[in-house]
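Apart from one protein chain that is not included, each protein chain of the complex appears where it belongs.
This part shows chain A:
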Amino acid sequence: MSRQAVRSTDPKKVSSELFTLTYGSLVAQMLKDYESDEEVNKQLDRMGYNIGLRLIEDFLARTNVGRCYDFRDTAEKLQMAFKMYLGISPSITNWSAAGDEFSLILESNPLTEFVELPDSHVNLKYSNIIPGVIRGALEMVQTEVVACFVHDQLKGDSTSELRVKFVRRLEDAIPAGED
């Protein structure tokens, strides 16, 4: 179907306010549905994982990036993905000596625009969907990682810090039931 060119903005973009508020609405609903903040954190991570599994295809299709040579390369591509999808450029720092762990520093986080975390939800990791997306996306390119927020602006930290740790390379496995 042809679309009329009435959209004033880039057709591949949507208002970050709609995105932010929609995410907020989801988190608020989940806080009503689940008993504990920990359970919400878990569910957000799982949702992020599902998104990541599919988002990686979009990323590979839209960019010309090939395989990552090493984990530093992976970090740079992650940075690129943040720019593409959330319109932000986190900086990469705090490499571990072994080069298997780094931090992404988010000066601003589109998800947390208009958000205030009440004191009754100190354990909630509001943006926990992001580490999930990273985990899911990297798993599809045979890289197992652990990702989590270690600092969060919503909790009074000056920046948000997302720590990503390499676990192992996944061997190509044949799906069950296929020879």
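One rule holds for everything that comes next: a residue touches a chain if its C-beta (ideal position, glycine included) is under 8 Å from a C-beta of that chain, and two chains touch if they have at least 3 such contacts; residues count from 1.
In this text, contacts and distances are computed from a predicted model.
Peer 1: Leaving aside the chains on screen, match the unshown one to its UniProt name from "NADH-ubiquinone oxidoreductase chain 4L", "GTP-binding protein", "2-oxoisovalerate dehydrogenase subunit alpha" or "Trafficking protein particle complex subunit 5".
Peer 2: The missing chain's protein name, per its UniProt entry, is "Trafficking protein particle complex subunit 5".
Peer 1: Where the complex has a chain not shown, which of A:I51, A:C68 or A:I105 is the residue touching it?
Peer 2: Final answer for the missing-chain contact: A:I51.
Peer 1: For chain A, which residues lie in contact with the unshown chain of the complex?
Peer 2: Residues of chain A in touch with the missing chain: 1, 3, 6-19, 21-26, 28-30, 33, 47, 50-51, 54-55, 58, 84-88, 110, 113-116, 129, 155-156.
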